[in-house]
Structures are given as C-alpha cells and as structure tokens.
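Every protein chain of the complex appears in place save one, which is left out.
Let's look at chain A:
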Amino acid sequence: MQPQAPVFVARGLTKVYGSGDSRVVALKDVDLDIRQGEFIVLLGPSGSGKSTLLNILGGLDAPTSGTARWRDHELTGASDEQLTTYRREHVGFVFQFYNLIPSLTVEENVRLVAQIASNPMTPAEALELVGLSHRAGHFPSQLSGGEQQRVAVARAIVKRPDILLCDEPTGALDVDTGRLVLAAIAKVNAELNTTTAVITHNSAIAGMAHRVLRLSGGRIVKEEPNPRRIRAEDVTW
C-alpha cells in the first residue's frame, strides 16, 4: 500500500497533570504525523503516555500545550461540541474494557452508533465483519470477553470511521480470541482504508503495523517502519 499525505499532524504536544509536587508530565513535546490508511502500533512501558496521546488524537482529552489537527479539524482548543461531532463522524474507539451498554443487545449496541452516523453500514454487516451475526440478539452479559470486544470493534467500525483508535484491545483476552479481534481491526484498516492506531503491551502485535512508535517518559523515543507486515493470524504471544 502506498502511504498517502499525513492526515494527523501533531506538534509539540505536551500534557501535564497536577502541579507542584504532584506534577506529572504525561507527554513531552511530541511531534507526530500519521498518514491516511496507516496502521500504527504504539508500544511503551506503563505510564509512558500512550493512552494520553491516543485520547488526545481521539478528541477525548486536550493537551496542555501544542497542537493537533486531523485534516481540517483543529483538535486543540476545540469546544466539546466540536469534539463530539469529530468523534461522532470520524472516530471509532475500542477499549480494553469493551464499554458496551449492558441494557442493549449486541445488535442494538452496534445500531446505537449506526443511528447517529451519516454513512454507516448496517449493524448486520458490521457484526458479519467480526463474525458475530449469530449473537445479534444477545445481551453483553451473555457473551465472553472476546466476543464482547468484537462487538466493540463492530460498534467502532459500523460508521465506516476514518480513524480507528484501540487502547489495549486484546489486553483482557487470550491469544486465540485476541487474534480474532486483531483480524477484525486489520480487516477494517485494509478494506476501508481506515487510519488505525493500536496501543499494546504485546510487541508481537507490532508486526502487523506499517509503523511502530515507541514511547517512554512521555516522548516518542523510537519510530520504526515495518516493511514486512504479518497477518493477525500469524501473531503469537
């Protein structure tokens, strides 16, 4: 795949929590470009600022200083309404804890996003993509963790997002289940050309990326392009 022009442009991103003695610098002067359709994997020790960076890119958090832009959406200094619109129209999230709505069925959890998106696929299509069509009528509490995470993926992709942001999507899953989830993410990245960023503690997953970013102490300490991508099915850990 031929990398395109950068869609994400971040410059001098800094995030500071607290002040005085309890001051924590979560991100330090981070510059980052991400191109359309790129599959990025973020690695780094706990507390290195991965989630902070991803949350800023996803419009869930604001940096203390620096700028971040996605296409023509200025993410720094945007109002809550603007960020909501940005998330609603462009971003799909997958988190470690699934974040499904317990009182909605699988299909409804997916439709919840479809109902507010401008050009969604049908919930059935999204569930087909993650291989869960047969569980559409069940409630989250009736599914295993991996199944719930695939519902989360289906929910993230049903709107055909431009960006897919995943924070430890396999953190709570075993290898086989994790592969299914990763496969779904990779499929969306490939088929819909969705810009994808995945945080993981599992460096094996890095093999799937176009590019691997290593964070440490709030900085990107290493950037490695990955010319030999492997398929999700071949990831082992």
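The rule is simple: a residue touches a chain if its C-beta (ideal position, glycine included) is under 8 Å from a C-beta of that chain, and two chains touch if they have at least 3 such contacts; residues count from 1.
Here is the rule we go by: contacts and distances are computed from a predicted model.
A.B. asks: When one chain of this assembly is omitted, its UniProt record names it as which of these: "ABC transporter permease", "Ethanolamine ammonia-lyase small subunit", "ABC-2 type transport system ATP-binding protein" or "ABC transmembrane type-1 domain-containing protein"?
C.D. replies: "ABC transporter permease"
A.B. asks: Among A:D29, A:E108 or A:E125, which one is in touch with the chain left out?
C.D. replies: Hidden-chain contact among the options goes to A:E108.
A.B. asks: Among the options A:R35, A:R71, A:R87 or A:R135, which residue touches the chain absent from this view?
C.D. replies: A:R87
A.B. asks: So that we can see where the missing chain sits, which residues of chain A does it touch?
C.D. replies: 51, 55, 60-61, 80-81, 84-85, 87-89, 91, 93, 95, 97, 99-105, 107-108, 111-113, 115-116, 137, 139-141, 155-156, 167
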